[in-house]
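The excerpt is restricted to a subset of chains, each kept in its original location.
The first chain written gets the first letter, and so on, giving A and B; residue counts start at 1 in each chain.
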Amino acid sequence: MSFNSFGRIFRFTTWGESHGPALGAVVDGCPPGLALTAADIQPWLDKRRPGTSRFTTQRQEPDQVRILSGVFEAPDGIQRTTGTPISLMIENVDQRSKDYSEVALAYRPGHADYAYDAKYGFRDYRGGGRSSARETAARVAAGAVARAVIPEVRIRAYLVELGGDAIDRAAFDDAEIDRNPFFCPDPQAAARWEAIMDRTRKAGSSVGAIVECVAEGVPAGWGAPLYAKLDSELAAACMSINAVKGVEIGDGFEAARLTGEQNADPMRPDSLDNGGDGHPLFLANHAGGIAGGIATGQPVVVRVALKPTSSILTPVETITRDGEASEIRTKGRHDPCVGIRAVPVVEAMVALVLADQKLLHRAQTGR
Amino acid sequence: MSFNSFGRIFRFTTWGESHGPALGAVVDGCPPGLALTAADIQPWLDKRRPGTSRFTTQRQEPDQVRILSGVFEAPDGIQRTTGTPISLMIENVDQRSKDYSEVALAYRPGHADYAYDAKYGFRDYRGGGRSSARETAARVAAGAVARAVIPEVRIRAYLVELGGDAIDRAAFDDAEIDRNPFFCPDPQAAARWEAIMDRTRKAGSSVGAIVECVAEGVPAGWGAPLYAKLDSELAAACMSINAVKGVEIGDGFEAARLTGEQNADPMRPDSLDNGGDGHPLFLANHAGGIAGGIATGQPVVVRVALKPTSSILTPVETITRDGEASEIRTKGRHDPCVGIRAVPVVEAMVALVLADQKLLHRAQTGR
């Protein structure tokens, strides 16, 4: 129950400003006994790191995570979670505060600058302060811990659209996702996106994107109606990522355009088809794996829409802190498409929600 | 912070099954001194009531609400909230349990039947039990209390699309919304929807819809980063409504297809134009009134996608409780388009979130 914490049992709290000395997360409620070292977390941060390609922001941050508490060497010699809070810290190294000097005085349209001042009276304007996407590094670190809680689930996110250009689902190749800088499963789309991005970057403009995330292996039953519904929690979690303006499950907004017959997910006993394990076989997945807020056992499918970065070179009308008319053009190093680096963040949020739901389900049902 | 409660300060808990004796809500954290009687709540329930037109379900429920606690006659003779929990109760009258007899044995695809059994082991199958849309009556009642907390805000919801047929924004007429059974602001679209609905109902089929809700007068500053963001809370609240598969803010998924220049909301000092009150004038509202999770003062715009009802006459393959292959066709009285009656529910959820955010903002900032 707080502003900067998420989750009911598996609960994390993040802290840290973009240009402060560090940022971090405290993860509470983690089950004891899970193997966990900084090396388990670092790869997920590296996936998110800025400066890894010419298509993302050129700020160079090593994003090295340290675990300051909550783990200990178990009797078997392996470092494991103790069940106490796990404090993760990442130090900021490459802040270029001078790039933000103009920002202190005028509000960047589309950013949270004006809103923050309206709420708090003043703000740490450097690098977007708390509203910066750097906070997502803390989430990704926490998400890595969450994955240890749900080894039965496989989570995979990727871009399905960039700058309005969509992938071809028929050409979907899972292995392609890690081969290009866009987490794109369609090699031809990836090539087109390279051109779009070069064009956008040179123009000092920005584009939006749509991220899709699939979680397989989620047991039927996770999710707690009515106000801890799995889809509600996923919606809140994803909407809390910077620049997200929409979240949908399964067919999402398209479902609004189908009839009941088209939208149905018929069921068959699994045994009829392949000597299954007692769980039904679904013949479709319009629901995106969730019905009535509870997982059905189908793959959970979430899609997230990210708007284009508001940090662009084109001057935009705005006002200053003192209410005077002004104009602003944002210099500094920015992502022309924040959707790309949002991919590991979406994965992390999905992992965090599922870990919490697993423990909630276990709490109430013992399963 | 539990499964059936929503909100942090202004917090409501709902209870009740569709075919149980009653359903209700307990509203906690309501400020004291607000004028409140059952007559203030009843109109919002009437707006939601089934059986009010041939286009909605034919179950006849008076949905009369009683206030059982939390109000008292103040020294000025007016009944007002005391600051203690407000218990609201609505009795169920018109349950036709025999219509659901077949449901006890087989799972209705697309409904929560299977998922509930997977979670709890068994369920009250009558009328969809707790997963039924009747629970939304409790929300609407709670939402009426929330409105008393935020008199400065005007909330209005309406359908913008039904069965894939969209309104013409240029023909938007606010007064039209209450003149047709569809909460439709475009009279010509309303006429087309009448035909669509008659066709759908006769076929025993169903269609989806998209609801849009606008809240005007939300002061800049409401909303609490990072995990009590106004958009996150709205997303969670709306996603928790039955049949919702997508939520978007402002331009939503369309923002993913715009460039930074197209998506910008430039600002001007209000005084330049009309001797304003110190708040900026925004030249556009792609953001939908929220930036960085905090309200900007612009109208807050939310859009919600509802899938078509899964209760259709066409037989659909399914399995029984015992895992046998079967077929089901849902008889009984159902909404061919649940989106229509979701309109007042969306309004209620938006009111509930805004009331909570107002108090949260006041808690932390004193404003």
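Observations on the model:
Basically, contacts are C-beta pairs under 8 Å (C-beta built on N, C-alpha and C of every residue); 3 or more make two chains touch, one makes a residue touch a chain.
Note that the structure is a prediction, hence the values are computed from the model and not measured.
Taken over the full complex in this file rather than the chains on view, the one protein sequence occurs as 4 copies, with 2 of them shown.
Note that only the chains that are shown with their structure count from here on.
Distance between chain centres (mean CA atoms), chain A to chain B: 26 Å. Note for the complex: chain B touches chain A at residues 1-6, 8, 14, 107, 109-112, 114-116, 118-121, 130-131, 135, 161, 163-164, 200, 205-210, 219-229, 231-240, 242, 244-253, 255-269, 271-272, 278, 280, 283, 286-288, 290-297, 305-312, 314, 316-319, 323-325, 339, 360-361, 364-365.
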